[in-house]
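All protein chains of the complex are present and in place, except for one that has been dropped.
Chains: A and B, in written order; residue numbering restarts at 1 for each.
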Amino acid sequence: MAPSGPELAKPRDYLREETTLWSWLATKDHKRIGVLFLAAVIFFFFLGGLFALLLRVELLTPQRTIMSAGMYNRMFTLHGITMVWLFLIPAIPTTFGNFLLPIMLGAKDVAFPRLNLASFWIFVLGAAFLLWAMFTGGADTGWTFYTPYSLNTQSSVLPVLIGIFVVGFSSILTGLNFIVTVHTMRAPGITWMKMPIFVWTIYGTSIIQVLATPVLGLVLLLVAVERVGGLGIFDPARGGDPVLFQHLFWFYSHPAVYIMVLPAMGVISETVCAFSRKNLSSYRMVVYSTLGIAFVGFFTWGHHMFTAGQSTFDAGAFGVLSMLVAIFTAIKIFTWTSTLYQGSIVVTGPFVYLSGFLFFLMFGGMTGVALATTALDLHWHDTYFVVAHFHFIMVGASIMGFLGGLHYWFPKMFGRTYPEGIAIGTAVLIVFGFIATFLPQFLLGNMGMPRRYYDYPEHFQSLHVASTAGASLLGFGFLIIFGYLAWSLRYGPVATQNPWDSRGYEWMTETPPPKHNFHEVPDYTHPPHDYSAPDVPHIPEVEHA
Amino acid sequence: MAETEKKEHGAGLYVGIWVALVALTTLTYGLGQVELGAWQLPIGLLIAAVKATLVVLFFMHLTEHAPSNRLVFATSIVFVGLLIALTLGDFGFRFKGMRPPGMTPLDLSPGAPAMHYTNPSDVGHGIQRR
Partner (left out) sequence: MPEARLAEHFATMDAQRRAGQLGMWVFLATEVLLFGGLFAGYAAFRFAYPADFLEGAHHMKVMIGTANTYVLITSSLFVVLATHSIKHDRSWTCAGFLLLAMLLGFVFLGLKFYEYYEHAQEGALPGVWYHVETVPRPGVIVFMTLYYLMTGLHAIHMTVAISVLGVVAYRAAGNAFDREYHAPVELGGMYWHLVDVIWIFLYPLFYLIVPK
């Protein structure tokens, strides 16, 4: 790993401290665990993306294009499962969350480092079950496993359920670790209202993970037991109730979407400040709206069930409560936008991603409010309108947040910078590819194209073709991104301590950080994101033997 | 040595709590033998809640722990309550045709079997709809 320029005696950072394979696989260092998770989630991102591209190719023509109907069902199921549980849920918390949380709090590590390592290996174990399931044909139930179909289908459901159950454990343990870290390991000077916003969003996410995931574990366990043992909880033929499954499933899965988006909102809060060189318009508002989303998100699950047959009382209650949760996101969007206003904008890769994030979160969020209107949902439920809505959030917001964070913190994590011109260009390509992929889907859904359908009438074809073209652009763009980032790991220019001239707390230590994060714990008199403060203290290069 | 303040009470407190728990269990058993109609479950759950509170506060030392621990536990109870409440809000007000089979006795004609149950050998192979 030759740095460009003359050989400097670089201080030992966490990457170079020890370099054996075992020192990585058995590490208790939260930074290395973050990097391990990063490698894993990127792999699953590409796997889930591959499933998506295959789906989109199949949908190029109305009848069979490249696969049978049964294979198509398995493909969208696996796309959903891989993207939700193997990418989106862990993505930002286990990677940037793991890496940055202790550093942003002035701590040496998370509260339970061995548990953190266990989280990673449990994730790998769960993923192994899911990969096995894919090899044995996979499930064809959709990622939502609705009963009674999931009880009766001959496809390979059981290993999928086990895999998700195990991955859920990993999620719970990570959340637990972060909650305890935030409560008990803040450095003196970092009070609750002086924590970086990214920490607040990871904290809020961790609360959701801890409260919601056990219910998912339970409901999947019940489906597995009912499949194998013939019990009758969800099967109407045995006195059970299929809507009960949906209640238990969505009690987790709705808060789960906030697990997927809150951390991305944290990334945006950090990068908005860095690239407009301004403090957030209102730190408090963003903190309160984060907690608002985390808690109120639990009150809204029934909006996935408007057509499932639940009572009108519940439908009404959930409709109103779903409107409430949108208010918190709106508060955040106003705050970010007003932060950008009259700021000194610096256009970088992360800036393009945050711009995309703002537009797509707005459209995705507003279509969410539209879907929460029961009368409208009766028309749109189970159509491509819903698919477009959640992809606007999951891809347009969450993935843009992930990519923005990856670029912003790339120097911090790896001590190298990436080529900015290519990054900006690719980010623009991603934004346009995204619009081409998912905007047509709103139109398709509104015209009545159902989701998860293999076959469709001729007059939908042109929109499907447009969507597939966009998906290819997206795929191409993602490949370029990981290409130049991988290149930069080895050949990128060595990063200075604070390449973005940011005021985030994480830039107050070396880049990359030493094994225990700090040689001396920094002085936290200034609040985070405070651009009225002078530059972060520069840490002199120390000669190491 | 800096310590979080610990109330020094003897073992007697714990034995006292145990006696209360035994008494409450006996009470709830006794009430369970009496025909209380619709009040059976609420009273049983209320006594259970009192017992659980004693265990949580004293045996698990929640009174001595940090306030955030109390908040964590209380939150979990509140969220279970939320889940149960809105699930009951569904079952309680559902359109008749969507209710679980046999929910209202009048839905079944007298003498007719509730439904056709399959053989245990069908287990794992999916229900064979006859």
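The criterion applied here is as follows: a contact is a pair of C-beta atoms (placed from the backbone, for glycine too) under 8 Å apart; a residue touches a chain by one contact, two chains touch by 3 or more.
Everything quoted here is computed from the prediction, not taken from an experiment.
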Touching partners, among the displayed chains, of the absent chain: A, B
Candidates A:Gly230, A:Gly349, A:Gly368 or A:Gly470 - the one touching the absent chain: A:Gly230
Of A:Lys31, A:His79, A:Arg238 or A:His303, the residue in touch with the unshown chain: A:Arg238
Contacting the left-out chain in the complete assembly, out of A:Leu218, A:Ala326 or A:Ile345: A:Leu218
Per the touch definition above, residue among A:Thr184, A:Thr307, A:Thr337 or A:Ser462 touching the missing chain: A:Thr184
On chain B, residues whose C-beta touches the chain left out of the figure: 1-4, 6, 11, 14-15, 17-18, 21-22, 25, 28-29, 31-36, 40-41, 44-45, 47-48, 51-52, 55-56, 58-61, 65-66, 68-69, 72-73, 75-77, 79-80, 83-84, 87-88, 90-92, 99-103, 105, 113-115, 117-120, 122-123
Chain not shown, touching residues in chain A: 107-113, 172, 175-177, 179-180, 183-185, 210-215, 217-219, 222, 225-226, 229-233, 238-241, 244, 247-248, 251
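In this text, only the chains that are shown with their structure count from here on.
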Centre-to-centre distance between chain B and chain A (centres being mean Cα positions), rounded to whole Å: 35
Chain B to chain A touching residues, read off their complex: 68, 75-76, 79, 82-83, 86-87, 89-95, 98, 100-102, 114-115, 117-118, 120, 122-127, 129
Contacting residues of chain A [partner chain B, same complex]: 148, 151-154, 183, 211, 215, 227-230, 235-241, 243-244, 247-248, 251, 298-299, 301-302, 309-314, 317-318
